[in-house]
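The complex appears here without one of its protein chains, the remainder shown in place.
Up next, chain A:
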């Protein structure tokens, strides 16, 4: 298999507790993988480890055949590994237009420019507005992020990841906190992603998972307990067991 994303035997402990325990996962271009699991299973930790935001105790991460285990987060992004955050991380004093422009300029290596304004770059501005329009937040382009609703901030969070034109995209609960009326936009934006992009989406909403994924990976207590087709996942005994109790609990707090 020509894996674009290849994680081998990743392990990370916090105070003796293995939060990620011998996790291996690889994706080929075009893959659509859903990563599910009860709260606290270690899904976000997995993303933090593979993006280089957190150091693993052991294991390796490769992108397009190149070992990036020893590279920092920015180097991995430049090699096409992009993530979104479960809890939005945005610049509260800046506008959506500035956010997306910055991502586009960074992708093109133009953030070193000191004597130009992004507003005077028609190619950048066109792309900014097309992307914001696609996510239905074009009308907010020039509002400060601190002034816009959380659901719309989630859409911007996704816009930022898309603007970087990744090869491997890791989405950490992109629809969490988004009002029902707006989840369709997120879903559509994800459905419209380039066909050769490898996407891994963490998601609790099983309806979304089944519409999106062609493969489901289940993480429980830091270990992969299932990796297979969406049809098989509901019938798997271990998965059911892992979700018994814990998933009911997760639903009640969400």
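The rule is simple: a contact is a pair of C-beta atoms (placed from the backbone, for glycine too) under 8 Å apart; a residue touches a chain by one contact, two chains touch by 3 or more; residues count from 1.
Everything below uses one rule, namely that contacts and distances are computed from a predicted model.
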One chain of this complex is missing from the view, so tell me which of "Peptidase M14 domain-containing protein", "Amino acid/amide ABC transporter membrane protein 2 (HAAT family)", "Carbon-monoxide dehydrogenase large subunit" or "Nitrite reductase/ring-hydroxylating ferredoxin subunit" is its UniProt name. "Amino acid/amide ABC transporter membrane protein 2 (HAAT family)"
One chain is left out of this view; which of A:74, A:188 or A:241 touches it in the full complex? A:74
Omitted-chain contact residue, chosen from A:23, A:50, A:63 or A:102: A:102
Identify the residue among A:90, A:206 or A:221 that touches the chain left out of the display. A:90
Residues of chain A in contact with the chain that isn't shown? 51, 53, 72-74, 77-78, 82-83, 85, 89-94, 98, 101-103, 105-107, 110-120, 122, 125-126, 129, 160, 164
